[in-house]
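Every protein chain of the complex appears in place save one, which is left out.
Moving on to subunit A:
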Amino acid sequence: MKNFQIIKALSPNSAVSSINKENSAMFIAGGTNLVDLMKKNIAAPDKLVDITSLDLKKIEFLSGKVSIGALAKNSQVAEDKAIKEKHPLLALALAAGASQQIRHMATVGGNMLQRTRCSYFYNTDMPCNKRVPKSGCGAIGGSNRMSAIFGASESCIAVHPSDMCVALAALDATVLVEGPKGKRQIKFTDFHRLPGNTPEKDNTLLDKELITSIEIPDNNFNKNVHYLKVRDRTSYAFALVSVTAALDIQNNTISSARLAMGGVAHKPWRLTEAEEFLKGKTVSETTFRQAANLAMKGAKSYGDNDFKLTLGPNAIVEALTIASSK
């Protein structure tokens, strides 16, 4: 690891201004991903701005929405009584991620910014366009069991690894950020991006912008919800495929549905067409299977991850079935 400077920011504004002067400066909060990246020389900032003292840890229930500070710990949100009651999907997704120790360190904002777990990204002797632009994609034609089936490009087939973000995409959350040019809001589903020709960019944050909070509008998805995470072991493994299913069921009829997948794309993959299809339908396995088939339109696999074409729709049906039977 190379030498670097670390300073503590006392306000969002001072955090942004202290990072603004340096090209290779970065914010650090829980550090559960960034420190690993620095050890491997994948991230090599000259300066870290420690934002953990900022007053961005609160979970506040406001009129029509909940606001979660960017520095709220993953475990704090997952175990918050009111979150569990009003947004159980978010609590379930958070609890499925990482390990308890990591959830105690990791923050909501940091979770959104974690980099892909594609092995080629982490192995610095390998080609990876995301790590070193124009160096090639090792996963295409290589080991790609984890890789994307939606929205990938010729330069990158990596997936976003977060569980939490899959729930936030389904819940129509909004991201609040502050940067050199002031404050702005980003729709959660627009926050992460597809790789295209520039896979080095994971998201639509502008240079030096800081995430300050997320907001989730109130909804009726507090009963028939499920987060299904399919992985290679029961705990402490990234999703091969995950599904968030949220249903508002009245008299065995689905009045509205939210559906998103993780582990399948460079961003949390919202399944709006399947959601529309489910609306007004009666709860049944056939309906769920039809929705799942709709959801898989356009899916493409790369060899090792061919199984996701089968696992994906099966996981959707499974998640919907469990959600509807709660």
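The working rule: a contact is a pair of C-beta atoms (placed from the backbone, for glycine too) under 8 Å apart; a residue touches a chain by one contact, two chains touch by 3 or more; residues count from 1.
Please note the rule applied: contacts and distances are computed from a predicted model.
Matching "Carbamoyl phosphate synthase large chain", "Metalloprotease PmbA", "cytochrome-c oxidase" or "Molybdopterin-dependent oxidoreductase" against the UniProt entry of the left-out chain gives the name "Molybdopterin-dependent oxidoreductase".
Note that of A:Thr52, A:Ser143 or A:Asn222, the residue touching the chain absent from this view is A:Ser143. When the whole complex is considered, the residue among A:Lys57, A:Arg117, A:Arg193 or A:Lys281 that touches the unshown chain is A:Arg117. Counting over the whole complex, subunit A has residues 1-3, 41, 117, 119-120, 122-123, 125-126, 138, 141-143, 145, 228, 230, 232-238, 240, 286, 289, 293, 307, 310-311, 313-315, 317-318 touching the chain that is not drawn.
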